[in-house]
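All protein chains but one are shown in place.
Then we have chain A:
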Amino acid sequence: MTDHNKRVDEATGTNLVGHEWDGIEELDTPLPRWWVYIFAGTVVFAAGYVVAYPSFPDVAGMTGWSSRGQLDAALKAEAATRAPLLNAIAATPVENLAANPQLMRSAIEGGNAAFKVNCVQCHGSSATGARGYPNLKDDDWLWGGDIVSIHTTISHGIRSQSDETRYSQMPAFADMLSKGQIQQLVTHVRSLSGQDKPNAAGAQLFAENCASCHGESGKGNREMGAPNLADGIWLYGSDRAALTQTISKARFGVMPHWAGRLDPVTIKMLATYVHSLGGGEALPQPQTATAVPPAAPAQTAAADTGTAGTGKPNVRS
């Protein structure tokens, strides 16, 4: 800009910038001092910031701070706060967790979280399973519904590649029995749960071929994972077609073993959670145990009771 363009606006006494648009001119009002100082300050601050904090890819700042490191620290701190609880769960046999309400509650919550990651793919988000995948909320258990049995099932899986896996195999009867015999057997199996009329020939075939695992009355055998055929719960369905398929070709459902993939604490938590879903059974009473006193008249709801004396209960709502 040349000097002869510098003119002063009469009304305000301020310099004009020298441009004119249809008679409208712009005042060359200086920036407020405080604004300039703050701007200069931010420039200085930015220089320091670039040096102190990570500002370029793969270049750490002088302070060593990074958002990743912050996350790591937060996770470590979280793990440290959880450690006493997890250690306590690790040190407690799974059947004894119920004696400690706080551990039990934590285990169920932890199990709930782990279930959503590892188990819902087959058993569903509601844990009610699907055809071929057992419902974990009912009271029918192929391999036992007490906490120790559930823990074993989760640890070693069913027909999985674990040395201690639960393993049972039903023969495919298509090669051993005729189609007519299989239909008689289907009728008999359905009659066990009242869905069909009794069939003498089928009963005879059942006693010869099936009773060794499923029992004479078809109530199954949890020792070898043989399903109860006399109840209302059917893993693969109880219609004639499904049963014909089951008897002819057999079924071979597989559940993976989780020992080695999940840590022992998570497996304990999962067992506790599955046991808490409504179908969990009490541990079988040892034969030699001393007489257990009868249950107290009232169940103290284990969870969420307050601490006496302080008036400050744990849970309020």
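Assorted remarks:
Here is the rule we go by: contacts are C-beta pairs under 8 Å (C-beta built on N, C-alpha and C of every residue); 3 or more make two chains touch, one makes a residue touch a chain; residues count from 1.
The rule is short, and it goes like this: contacts and distances are computed from a predicted model.
Missing from the rendering is one chain, named in UniProt as "Cytochrome c oxidase accessory protein CcoG" (options: "FAD-binding protein", "NADH-quinone oxidoreductase subunit M", "Cytochrome c oxidase accessory protein CcoG" or "Carbohydrate ABC transporter permease").
Across A:Thr92, A:Asn118 or A:Asn228, the residue that sits in touch with the chain not pictured is A:Asn228. When the omitted chain is restored, the residue from A:Ile24, A:Val43, A:Ala200 or A:Ala282 that touches it is A:Ala282. Only one residue from A:Ser126, A:Gln161 or A:Ser217 touches the chain missing from this view: A:Ser126. Of the listed residues A:Asn135, A:Thr165 or A:Ser191, the one in contact with the hidden chain in the full complex is A:Asn135. Remark: the residues of chain A touching the chain excluded from display are 11-12, 125-126, 128, 135, 137-140, 228, 231-233, 276, 278-279, 282, 295, 297-317.
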